[in-house]
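What you see is the complex with one protein chain gone and the rest in place.
Moving on to subunit A:
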């Protein structure tokens, strides 16, 4: 498209006063979006006496990492006073295998659905992709009963299974959309040369898949790390995920509210996804737009 036909070029505000207004509005919106994070960071660094006298919004007079230390390794969740640290580890042990497994299976599904358009492939794709919209409440009771029947209730393996399966609709959609754009001639030529299904997958498809694999990994990791409904329904005590433990920490503190502790704990629980977002945010955005490479 020639430059003079770029739509935003033609309607973009040009007058200096309009441009100034534009930046003012963007600035206010930016503040609205940043404010909660800023308040959390500042509150987490202040001593509790100061917060109690001045509220949670304000510039710290004294800075301290006590609340972070307590949130990480001392705070009590129910009767266990080890901070968030053990649950943080649970979340890693659940999220990493579930992310990798659902990504690998999604890649295999996307490959099978696009490069081997066998009879029924389209119907299978619709069946799988509809799962993206499933309200998880609709499967909560059977999932709980199945996990306990399998002896996986309140276990890390149970959640790995659950998160892998319910991630499949998304990962399949990502890889399916990506592989549709890969010329089938490549696969066909390899097939003529005698390469089978799996050899083509591992030697041709996997090496070109890293951008969409990143999208899938970032999307799945973020989603699993943040997930709450299944976590709170299927785990208690020592097997809680960090998101569930955070909620318990904030809601079951007795006595005076420890705002700085709540905020430090929230930031610790959010840190892995914030880091992922800051460093590989573009893959996160692509995941939100179903792995679209244009988006």
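As a working rule, a residue touches a chain if its C-beta (ideal position, glycine included) is under 8 Å from a C-beta of that chain, and two chains touch if they have at least 3 such contacts; residues count from 1.
Assume contacts and distances are computed from a predicted model.
The complex appears with one chain absent; UniProt names that chain "Glucose/mannose transport system permease protein" among the candidates "Universal stress protein", "Glucose/mannose transport system permease protein", "NADH-Ubiquinone oxidoreductase (Complex I), chain 5 N-terminus" or "Xanthine dehydrogenase family protein subunit M". Screening A:83, A:158 or A:223 for touch with the missing chain picks out A:223. Set against the missing chain, the residues A:67, A:168 or A:204 yield one that touches it, A:168.
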